[in-house]
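A single protein chain has been omitted from the complex, and every remaining protein chain is retained in its original position.
Letters are used for the chains, namely A and B, taken in the order the chains are written, and counting of residues starts over at 1 for each.
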Amino acid sequence: MNARVATEIDIRTEGEFARESYLSEHTVRSWLLTTDHKRIGILYLFTILIFFAIASVAAAMMRIELLHPTGGLMTSETYNKLFTIHGTLMVWFFLIPSIPAVLGNFVLPMMIGARDVAFPKLNLTSWYLFVFGGAFATWSLIRGGVDTGWTFYTPYSTTYANSHVISMAAGVFIAGFSTIITGMNFIVTTHKMRAPGLTWFRLPLFVWSLYATSLIMVLATPVLAMTLGLISLERIWGVGIFDPNLGGDPILFQHMFWFYSHPAVYIMILPGMGVVSELIPCFSRKPIFGYPWVGCASMAIAILGFLVWGHHMFVSSQSVYAGMIFSVLSFLVAVPSGVKVFNWTATLHKGSIHFTTPMLYALGFIGLFVIGGLTGLFLAALSVDVHVHDTYFIIAHFHYIMVGGMVTGFMGGLHYWWPKITGRLYPEIWGKLAALTTFLGFNLTFFPLFILGYLGQPRRYHVYPPEFQIFHVLSTAGASILGVGYVMPLIYFIWSAKHGRAAGPNPWRATGLEWQTSSPPPKHNFKETPVVTGKPYDYSAEKDVDLDLANL
Amino acid sequence: METTTHPPKTYWKTCGALMLLLALTWTIGYADLGLFNLILALVIAITKALLVALFFMHIKSSSRLLRLAATVGVIWLLIMLSLTLSDYFTRGWVPLNH
Partner (left out) sequence: MEATASLNERTEPTQSLVARQFDDLEQQRGAAELGMWIFLATEVLFFGGLFLAYTVFRSLYPRDFAAASHHTIVLIGGMNTAILLFSSTLMALAVRAAELRNQTTLIRLLLATAFFGIVFMVLKGIEYYKDWTDHLVPVLNFDWHSPNPGPAQIFFWLYFAMTGLHAIHITVGIFVMLTLALMARTGKFTTGNYTPIEIAGLYWHFVDIVWIFLFPLLYLAGHR
């Protein structure tokens, strides 16, 4: 797209902030009743940070408990509740809304040259539903928590658990509707609100990935809602549709749950891939390699994601023939994922690479995602899965995807768009330091878990054979470093929102439409609707640009 | 004036066809045709649903996009049913000769 316009109006003065922007109004009412997609994105940001904090504390307590093989700090029941809190809150109240509802809400309409999403009031409703669902989840925690694990497996959740399953299920149920509304809004917005000239194959790849994510959100989440509803009703009335003694079948629950939850793990990676697809070309100063392949790979991952759920059930009483089908289909997901990785690395090839903070996160994403993705293939193989099923190997695998992938992508995106969101620059040196700290801390936390899992330590136990202690100590040490890596951005982001230097409309000299408006953007994004005349990622390496914010 | 809705005659014809199909499925319901009871009942139900979608919901005159949106939920439901049944029907639990 046209980058020239943006550079010509590049003004970096404090005077910029006197201008009217979406942040101009300061009343509480103006925030709670806003229908501005940018403000709703920020409301989401604060909300998910609260849940991230609670879930992180739970993780920290688990890691401290695991320092010693006899687990003397807490009872098994408390430990069960901690990993359930960690899983439930991280999945539904942090990861799923993280990139889509925060960054997606903020930039999607701007990226396609729209004044807002298609249904701004529903967008606000979605946030309120999320808060309402979160309140139910918190209520469940205050009353004593849930100990079923985030998967709510029967018969434990329906019959035996003495914890507050129903209020937690209600919380997730309600938050699910907020997800559905966000997904519906994004799909309609992408279809109907694009600026003149912005054809599908001119869309930024982040929009493609959000579209694919939204598809999963609207098609998978209703099944989760029904499943949780059935679990709750079973708990109340015990009709027995999941109870073999009464003619039911617990495996039916697993089918229904994973029909949602497997696609849902792609809600927790596709948006991260989309962010990386923005960062790599911008900081390599090259158009992305194989644009249509990257865009279509998002769609392929979203669709294939619905055909593979049975690989979570290889050691349940699922038929072995179904297991074979699901195993083969699971391998297929590697194809579009590989396409993406190859295209990112091909984009880097001979690019003019700038090691800015967002780029460090993007490069970290690629490495960690490759490890997470390839270990996923181990798990898709029936026989290997029987060996490592429900061990720390699984834990390590999905944390490489969800934390190494999604959270890294989220951090990269947050740094990349922070100048757009606040109009101010964060301190680049601290940013780089934090990016490296999280990368090191993350690997130290989770790589030992692969070894532990392969050696046979099952997940969800807080006592273990003494010879495993060294790996747990390493992991806990890594988690402490990781914690520091997450607290640092929190501090400098808050500092920079007030004291950072003015960013100007386009500090990265990036080509997306969102960079063609001022920072922070005006209430309705653009002074006049932009017209798109060319391909996205129109970068050229010849330009001698300095993107290091520390030098600006 | 050009309209996107159909003339009333179309709606009444559709209504008549739906009522006839209802009478048909109701009648067949009392006959013993073995497995064909289920098959016919589903075929008739799908036909009725198609009539409602095509004429009442204007899918017949809708854009490709709306047709796609209308189909996608059904396709995904079929994915869920067929892959789940691929498990149940190969477990040896389902009495296939009833």
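Observations
One rule holds in what follows: a residue touches a chain if its C-beta (ideal position, glycine included) is under 8 Å from a C-beta of that chain, and two chains touch if they have at least 3 such contacts.
Just so you know, these numbers come straight off a predicted model, no measurement behind them.
Under the touch definition stated at the start, the shown chains contacted by the missing one in the entire complex are A, B. Here the missing chain is touched by one residue of A:S209, A:T227, A:Q318 or A:S518, and it is A:T227.
The residue from A:V117, A:L141, A:V333 or A:L449 that touches the chain not shown here is A:V117. Interface residues of chain A with the unshown chain, by the touch rule above, are 35, 114-122, 180, 184-185, 187-188, 191-193, 218-223, 225-227, 230, 233, 237-241, 245-249, 252, 255-256, 524, 529.
Contact residues of chain B toward the unshown chain are 1, 3-8, 11-12, 14-15, 18-19, 22, 25-26, 28-33, 37-38, 41-42, 44-45, 48-49, 52-53, 55-57, 65-66, 69-70, 72-74, 76-77, 80-81, 84-85, 88-89, 93-95, 98.
What we mean here is this: only the chains that are shown with their structure count from here on.
For the pair chain A and chain B, the distance between C-alpha centroids works out to 38 Å.
Only residues 65, 72-73, 76, 79-80, 83-84, 86-88, 90-92 of chain B touch chain A when the two sit together in their complex.
On the chain A side of its complex with chain B, the touching residues are 191, 219, 223, 251-252, 255, 259, 306-307, 309-310, 317-322, 325-326.
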